[in-house]
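Only one protein chain is missing from this complex, and each of the others stays in its spot.
Then we have subunit A:
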């Protein structure tokens, strides 16, 4: 990287632009490890500069200190960089949480590396379109998702003692009909429903009780017709 005329905080701005882009395009960008690392490096440089200046100041003793503005400048750059770093990571966490909810809390599905091969037909149900979500995450983010999912499962069992209400079902539209006509997009084996077990095979259509298959619709196995 040509270390020409670069100002402090410029890299952090790039990081923020990535977050912006991600929001604007509604798309999860790959975790920018390189950029994060170089900002961390810049932070250490700045800290060293501050320490040096402080030492000169100590040597000079108290009084009207000409170095004060210098220190303030470094300090401001440090704080800004740090905020930008945290903002970037927080923004990603929020995105990940959205994706997690949009697949109905099915973490394995989200992290599975094989592409879902549903083509462009997937509706709003799978904005993640988890082509290859995992490769876009940093290892820490995978850890975060795991702990988040664990925490939610614990929460669910403590709040809803019954299995009656599915916490992970979508909350965008209230149910209007009891039954729903679905088309099977991917085989999902034998599922217990109100009228007995049904073996969902790709391409078939069924009229089933919504509550029985809601999670399959969310996860992209079935599609409402």
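In this text, a residue touches a chain if its C-beta (ideal position, glycine included) is under 8 Å from a C-beta of that chain, and two chains touch if they have at least 3 such contacts; residues count from 1.
What we mean here is this: contacts and distances are computed from a predicted model.
Per its UniProt record, the hidden chain corresponds to "DNA replication complex GINS protein SLD5" from the list "Uracil phosphoribosyltransferase homolog", "Uridine kinase", "Translation initiation factor eIF2B subunit gamma" or "DNA replication complex GINS protein SLD5". Among A:17, A:68 or A:165, only A:165 touches the chain left out of the display.
Considering the whole complex, the residue from A:44, A:67 or A:202 that touches the absent chain is A:44. Only one of A:16, A:73 or A:93 touches the absent chain when the whole complex is considered: A:93.
Summarising the interface, subunit A meets the missing chain with residues 36-37, 40, 43-44, 47, 78-79, 82-83, 85-86, 89-90, 93, 97, 138, 140-141, 143-144, 147-148, 151-152, 154-155, 158-162, 164-167, 169, 171, 174-175, 177-178, 210-211.
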